[in-house]
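Selected chains from the complex are presented in situ; the others are not included.
We just call them A and B in the order they show up, numbering each chain from 1.
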Amino acid sequence: MLEIWKQLVCDANKALKDLQLVKWTSGNVSYRDYESNKVVIKPSGVHFDVLKPEDMVIVDLDGNVVEGRLKPSVDTASHLYVYRHRDDIHSIVHTHSPFATSFAIRGMDIPSYTTTAANLFNDRVPCSDFAAIGEEDIGKQIIDHISDSSAVLLRNHGVFTVGKDIEHALKAAVILEETAEYAHYATLHEPDLQPLSKEVIRQCSYFYKTAYGQKEENKL
Amino acid sequence: MLEIWKQLVCDANKALKDLQLVKWTSGNVSYRDYESNKVVIKPSGVHFDVLKPEDMVIVDLDGNVVEGRLKPSVDTASHLYVYRHRDDIHSIVHTHSPFATSFAIRGMDIPSYTTTAANLFNDRVPCSDFAAIGEEDIGKQIIDHISDSSAVLLRNHGVFTVGKDIEHALKAAVILEETAEYAHYATLHEPDLQPLSKEVIRQCSYFYKTAYGQKEENKL
């Protein structure tokens, strides 16, 4: 079942490595199918290089394994918590990308300093409180803090990004690390650097939603 | 029409990714043909990996699409504004390369600290004021600030570089990021670091124009 999604979730997990967002076996991508509401997720502690579509685990929203011989990611309960509380989210990406994680260690939000950040994260990437790993505490922190952003810094741990599909959640993970990188550089020189104004952020967000990219039927 | 330029502009856009100057779909290269004055530019929001020459969009200097089934880059009006106001510019590159963008966030020029920077940017890479995306406001900022440099930092957004051909605009994008990288490192230690003197900058600029590289007929 869900063969196409096992392939795409497997590809997305491998993409995390190619995009240099993860090291060793840390990090994962999941996808919630629009029709069945079943969730496809990476197995726990497996190297990205050897991952195959048939290794993906399918669970229902209550966490029952529906298909797959391997144990799902230790973050599964938290992914499911997010899916149960936000109908609009159909993909979640988790990484420890280093610039973003350095803000998570400090418990600092990343305000939007660029038009690109404003487009994806509105006025900021919020930082959550600390949550224990396993169970759904991380999921609760994501829901409590994400608001209208598409990313959350998980205190003393790493980052989670979300989207209406895998493409959007992956893009948020890539742009989050880029955003954290130049925010780190710039605020080293100017700790009190002013972010974009709310008015500019609103305009950017509107512009990207209406004018950027190709019409659906022309997407490559 | 302009088949060779669609190939070269496509290659140059892909080169941005290989040169690690862009992430996801952000960034673009355009070229203005010396004969027809038509401009070849990347389509909006398309991944660099899948870009093909036939995806390139050809527009005239007034922004009318002359050829191509895809929507051109959202920065097209700004590229055209620059081409209309500077006869010597035939290629424009746009990226969000992280070290340079960190200066753009701070609204800081990058003074020339090295002979290589002096060669390409004269005494500095200027930083513009903020401009909204879409339409030609970004182009106006470039024209207002670039002077005799070959790069502009666009406030709270990213960078634009220019050249008499694709090779020169791409080179400026590469050397700009390298310049921003070591300027960032050095000024973290010494915020008031002295740039090169105007006399040295003039000499460097003259030297590179007269002595560097191969004669036209020996270019590889």
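FYI, a residue touches a chain if its C-beta (ideal position, glycine included) is under 8 Å from a C-beta of that chain, and two chains touch if they have at least 3 such contacts.
The shown structure was predicted, so the numbers you read here are calculated from the model rather than taken from an experiment.
Summary of assembly composition: all chains derive from one sequence, 2 are present in place, and the complete complex in the structure file consists of 4 copies.
What we mean here is this: only the chains that are shown with their structure count from here on.
The rotation relating subunit A to subunit B, fitted on Cα atoms, comes to 90°, given as a multiple of 5.
Rounded to whole angstrom units, the spacing between the C-alpha centres of subunit A and subunit B is 31.
By the touch criterion given at the top, residues 23-26, 43-47, 50, 55, 69-71, 74, 96, 98-99, 101-106, 130, 132-134, 156-158, 184, 187-188, 191 of subunit B touch subunit A in their complex.
Chain contact summary for the complex, subunit A toward subunit B: residues 113-116, 171, 174-175, 178, 181-183, 185-186, 188-190, 193, 196, 200, 203-204, 207, 211-215, 218, 220.
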